[in-house]
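Shown here: the complex without one of its protein chains, the others still in place.
Right, subunit A next:
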Amino acid sequence: MNQKSIAERLFNSVNIGLLLLISALMLFPFLYLFSVSFSSYEDFLGSRLLLWPSNWTTDAYEYIWSSRTFRQALWTTSLVTVLGTLVNLFFTSTMAYALSRPIIGQRSVMFMVVFSLLFSAGMIPTYLVVQATGLLDSIWSLILPVAIAPFNLIVIRQFFLNIPGEMIEAGIVDGANDLQIFYKIILPLSKPALAAFSLFYAVTHWNNYFAPILYINDSSKWTIQVVLRQIVVVGETTGTLGGDNMFAAQPPPPETIQMAAILMATLPILIVYPFLQKHFAKGVMLGAVKG
């Protein structure tokens, strides 16, 4: 009996130890970026494994903020994220509701939706349509071609289907038409679910790198991910941020700029993460119920 409890305890400690190690692997990069980005270059060179800044400096952040390119990219990306999410919500919820009611043609449209999950025309034909609809080099090319994620549509429709039919009937008895029922009964009931999907859509917009490099050539409309790649992955730190920079002093070293840039571009995600987290298990599970 005693032996078993030793084995038990050993199992638990090893398991929790490993899990703590895994968690540390996910958090450590951020701690390191945080420390270096707020440290002076001398401290960074002195001890490469910086875990906390000793001489705090915000030079890297000020330098980045002084760059018009970076601010513009933040602004463009914020605009795309807000507009894009609104478009997503409008297109997805209206269509999902219509498809949750037994209208004629519903099955054909559902087939269209499901089939688009299984087969897509591919990058080039889609590009040609985006071009033909005049969206190239416009922020709408980052919004309209992804107005609906078919999977989200299916899950939200499933959510609408699960709303008791009596709610709708009550609306009909009160003389409401379908638009009023959708707006006054269905939407208020679905607020938590729609909030969850807005967050998911918003994160997707913020993180999108593929669409901007495909559709946007004009560097004044670059999104934050494109600029970030230029700074960090390509390593053109001052080349990207220096041209229109109003920073008064000598630019800080590229290392600290790169780390500060990553944190600035990730900050919005980290801010919404607690809210996301509250919802996403639910969202994913809604999808799993569909089977």
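In the analysis below, a residue touches a chain if its C-beta (ideal position, glycine included) is under 8 Å from a C-beta of that chain, and two chains touch if they have at least 3 such contacts; residues count from 1.
Everything that follows uses one rule, which is that contacts and distances are computed from a predicted model.
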{"item": "Candidate names \"Acyl-CoA dehydrogenase family protein\", \"Protein gvpL\", \"GerMN domain-containing protein\" or \"Aldouronate transport system permease protein\"; UniProt protein name, chain not shown", "value": "\"Aldouronate transport system permease protein\""}
{"item": "Touching the absent chain when the full complex is considered, from A:92, A:190 or A:240", "value": "A:92"}
{"item": "Listed residues A:82, A:117 or A:167, member touching the removed chain", "value": "A:117"}
{"item": "Positions on subunit A where the hidden chain makes contact", "value": "4, 7-8, 11-12, 15-16, 18-20, 22-23, 25-27, 29, 32-33, 48-49, 90-92, 94-99, 101, 103-104, 106-107, 109-114, 116-130, 133, 144-145, 147-148, 153-154, 177-179, 182, 203, 206-210, 213-214, 225, 228-229, 232-233, 235, 255, 258-259, 262, 265-266, 269, 273, 276-277, 280-281, 284-285, 288, 290-291"}
